[in-house]
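With one protein chain removed, the remaining protein chains of the complex are shown where they sit.
== chain A ==
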Amino acid sequence: MKDAFGLPQSLLVLGGTSEIALATARRLIARRTRTVWLAGRPSPALDEAAEGLRALGADVRTVAFDALAPESHEAALGKVFAEGDIDLVLLAFGILGDQAHDEQDPVSAVRVAQTNYTGAVSAGLVSAAALQNQGHGSLVVLSSVAGERARRANFIYGSSKAGLDAFAQGLGDALYGTGVHVMVVRPGFVRSRMTAGLAEAPLATTPEAVASAIELGLRRRSETVWVPGALRAVMAAVRHLPRPVFRRLPG
């Protein structure tokens, strides 16, 4: 159960090697979290991530999960929920793709969309139903500022996050009053493996900062969290820029 400050005792990470998710898990283990499930494609990296969290004192288990195989989600996640209540589901899987390459290779572009959007639709619905059965829990969805307005430089990724973001908002409204809380997290540029080698955008942040914002959002039962918080105002302005001006923005 979550405590008065929204801190979970059990955590399910979808996308168990995500740096933001692992930073969040470390933070929550330091407070109340004792049980962690890391869901992802079986890999040495997933085992390593589990080992790292075990060293912090949590009971960590891994479960095979592939965002690209939505037909398997019900069985894979059903197994986790059958073992006990999950207080927090962190939907953290996603890929950035390679915009320049993907524009030439529609199949790999679709893979970005299938992972980030349709994979999340399926995993999100399966998790939401399980949380609703429990009558409590939070579903935290890692979206991105890239979904707020499509940019020339990353619109394939951005459009997938836009879909995810809209889906998560709608899901949050659908679950209002059921005891299940959905929180959409929109980080800006996060310095991580995913963005290694890319030119840094203004207001860049870190996985740890996102983790800290998630903890605060849980306490406040927030529905939308921007990281850093200043992005809320920045993106409100950016959203309304006329197209010719927006096109000329750097990046």
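By definition in this document, a residue touches a chain if its C-beta (ideal position, glycine included) is under 8 Å from a C-beta of that chain, and two chains touch if they have at least 3 such contacts; residues count from 1.
The rule we apply is simple: contacts and distances are computed from a predicted model.
Per UniProt, the protein behind the absent chain is "Decaprenylphospho-beta-D-ribofuranose 2-oxidase"; the candidates were "FAD/NAD(P)-binding domain-containing protein", "Spermidine synthase", "Decaprenylphospho-beta-D-ribofuranose 2-oxidase" or "Electron transfer flavoprotein subunit alpha".
Which of A:136, A:151 or A:232 touches the hidden chain is settled by the complete complex: it is A:136. Screening A:78, A:179, A:202 or A:229 against the full complex identifies A:179 as the residue touching the chain left out. Checked against the hidden chain, the listed residues A:152, A:193, A:220 or A:247 yield one contact partner: A:220.
Shown as candidates are A:31, A:101 or A:193; the residue that touches the absent chain is A:31. In the full complex, chain A touches the hidden chain at residues 1-7, 9, 31-32, 85, 133-136, 177-180, 219-220.
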